[in-house]
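Pasting a structure below so you can have a look.
Of the protein chains in this complex, all but one are displayed in their positions.
Up next is chain A:
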Amino acid sequence: MRKIGPVLLVLVLVLTTALSGCGQNQSQPDKTDGVIKIGAILPLTGPASATGVKLKYAIETAQELINGEHPEIDLELAKTAGLPNLKGAKVEFIFADHQANPEVAKSEAERLIQNEKVAALIGCYHSSATKPASQVAERFGIPFVAGSSSSAALTERGLKWFTRIAPHDGMETKLFFDYLKYLNEKYNAGIRKIAVVYIDNEYGVHAFQMVEKEIQNYKADGFELVADVKYPANVSNVDTEVQKIKAAAPDAIFHASYIGDMTMFVKKYKEMNVVPKVVLSYCGGYQDPQFVKNLGKDADYFAGPNATTSALFEKMPVLAKINEIYKAKAGVDIDGPTLEDFASAMVIAEAINRAGSTDPAKVLEVLKNHEFAAPYFVSGKIKFGEDGQNVYSASVMTQIQNGVYEAVWPETSQTKEPIPAFPAWDKR
């Protein structure tokens, strides 16, 4: 036995530890009376952990609003403690970390559904993680409400149990062209030539595909694609990319970039004196408040869609109050993706409340048919279409002016007028 002993011992020890851990988890009593569990799968570690932690704060803010009494906030669930239609049951969000890894997202979704007995799932920020996680939800027949995952492919899969708050990149692209049209018509901006700069991952490549597709519908308005520049995800120098852009001399540049690479590009634009009229960014680096911190004055005049901006707080009292609670936790103002994940938490809680139970079929029916009030969004409401996509674009076009994200379009929610031109870099 001397030989078998140690090896088997290690194996059995490790696995029994695992077993006992699981057993505990599984034998956890079904505490649905009084507490409704909802799983939130987020990138709490890994490359996007800074964002993931902010999303967690936003969801905790939602939990606080739902479970506490906040009569001063004009939101259905904020006024009462817990869910009124379920005898004041409290909502508990169970957080799980997917580490930006699809395999982990899948296994966490399974664990939350089977072991934690969650009534619904929200998350996952990365579209590549949302894909397998929502497939698990589909298989178990559990509602999945995605907040900020933006890949259009998510709602093209024909899933029954999947809904999404954020506008997808196809909608964003349409928004870009409509905004440029608006600038041309109102300000005679003369924007024709468009360049697309994008990172070579799912987010960037898909955004570019959407531009290729959408530009066909805007040919009559004179828009043409003059350059498409793809760069690797771990890029450390963008000299050649920026030279290509400069050579094409575009009027407008569309960026699908994260904060690090976006910062690099702007510095290089300055160095090589690239002066387009407009730069529009897909939900990514531009929307991160760090963009202004990194670049200071050089961040001015850049633009992009955003679910919210602090300039809007004055106009939107509900949003300002939500931000107060959020800011106490996170230390910064609430931003676009964060607000979208906040919305996903509010929407699923409201759907459960309206359904009057956690029965997935009833919750799904509410999700698919009800129009949710969302006074924290410029659009003011959320309604899911047949494919699960929120039909109201939750975004407003923002532009950085004097270091502040100002809402510039549509005019109804304008905090400042747009400036459709870049001044020379040395005249700032």
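The definition used in the following text is that a contact is a pair of C-beta atoms (placed from the backbone, for glycine too) under 8 Å apart; a residue touches a chain by one contact, two chains touch by 3 or more; residues count from 1.
Assume contacts and distances are computed from a predicted model.
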Task: Write down which listed name, "Sulfurtransferase complex subunit TusC", "Branched-chain amino acid transport system permease protein", "Electron transfer flavoprotein-ubiquinone oxidoreductase" or "TatD family hydrolase", is the UniProt protein name of the chain that is not shown.
output: "Branched-chain amino acid transport system permease protein"
Query: Among A:174, A:230 or A:368, which one is in touch with the chain left out?
result: A:230
Query: Out of A:204, A:284 or A:360, which is the one that touches the chain we can't see?
result: A:204
From A:37, A:70 or A:111, residue that would touch the chain that is not displayed: A:111
- request: Kindly note down the residues of chain A that lie in touch with the hidden chain.
  value: 2-4, 6-8, 10-12, 14-15, 17-19, 21-23, 25-26, 42, 44-45, 49, 52-53, 56, 94-97, 99, 101-104, 106-108, 110-111, 114-115, 128, 131-132, 135, 139, 151, 153, 157, 200-202, 204-206, 230, 232-233
